[in-house]
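Written below as structure tokens is the structure these notes are about.
One chain of protein is taken out of this complex; the other chains stay put.
Here is subunit A:
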Amino acid sequence: MNSTAPLDVGDHQHATFPEGLDLECGVHLAPVDVAYRTYGTLSAKRDNAIVVCHAFTGDQYVADIHPLTGKPGWWGRMVGPGRPIDTNRFFVICMNVLGGCMGSTGPRSLRTDGKGNGTERWGTDFPPITIRDMVRAQHMLVRHLGIERLFAVVGGSMGGMQVLEWAVTYPHMMLAAMPIATAPYHSAQNIAFNEVGRQSIFADPDWHGGRYWQQGVVPARGLAVARMMAHITYLSEEALTRKFGRRVRKDPSNAQAPEASLSMFSDVFEVESYLRYQGSAFVRRFDANSYLTITRAMDWFDLAAEHDGELPAAFAGTPVRFCVVSFSSDWLFPTSSARYLVRALNQAAANVSFVEIDTDKGHDSFLLDEPDFDRTVRGFLCGVAEHAGLA
């Protein structure tokens, strides 16, 4: 695979915080850029703002055309006028996470000195960050927009971790939380998958100890393999079977042969070529060092850790209304982890709704067409508005 350099990041809409942020690891990171998109209009009372948190490899382009890929937003079916998160009614904010590569401060950002000068990128020297650091950066931007109280925080997968972290860190700043297809800690299995992805990047000859940009290359092969493996975990066996089965690709160069040659190195099965496409598309929009930084942030995530393993203590006395959603065929963040979260919330006497959506589409279901899920999101938000007297 040749070393396709990622497209230029371009100038994403962002706010710069020169004062920076004290990270959990003890490092003071300054300045901090937070790139974001907003949709809809903030009400005069500033009481209709919803923060949507993106998943691991997502970004702030929830509901408009992505500037790099030219594709529609990743949750356009959920966020927009008349959609379940209705931008005729709500003001939606989505921010690129700290450590990301779509305009927020991350490993690809320039490392500046006290005078704001810098020519070198952070790379692997970028400090380790946590989900809480991401959320505190988002909090800075929300305050910067003049918003003191959020209507809701919503997100799936790693976005759901941020939702939970928001609820634990700023419980009095939000009415409702909707953690979707997520868990209150990253499981050993999930850490294991992340580690395979990281090792795949390290093994790429173009990795160059993390300073690949100095050589004018990116570890495209390693990053693509990491993405291919991760992508399998986002689907389910049923979804793969339905989509591809055991179908074999036709060889376009040889009309005589009904099937492609049984080569070890070419993609024979359709599922292989699908994964290869996913991998190569990914390296054009994602930075390898961001991949490492963010997977580590997920691995560190454990809400109960600072409460001696007692998850309910993290939510004690919370005024937030929760709606936890899981998907029956999600084996990356299975319903059992959602139920564990719900029981902890019950133990904290929190107001919680919990729905498991019946689907065979796996972890990615929250991004796909699931009418019951749409109804749940819409209904929960309406119920919160009614209880808060905002209906």
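Keep in mind that, in the parts below, contacts are C-beta pairs under 8 Å (C-beta built on N, C-alpha and C of every residue); 3 or more make two chains touch, one makes a residue touch a chain; residues count from 1.
Note that contacts and distances are computed from a predicted model.
With the options "Assimilatory nitrate reductase catalytic subunit", "Putative aldouronate transport system permease protein", "Periplasmic zinc-binding protein TroA" or "Methionine biosynthesis MetW" in hand, the undepicted chain maps to the protein name "Methionine biosynthesis MetW" (source: UniProt). Touching the missing chain, out of A:I50, A:V142, A:V342 or A:L367, is residue A:V342. Here one chain is not drawn; of A:V51, A:M78 or A:V355, the residue touching it is A:V355. Annotation for subunit A: contacts to the undisplayed chain at residues 321, 323, 342-344, 346-349, 351-358, 372, 375-376, 378-380, 382-384, 386-387.
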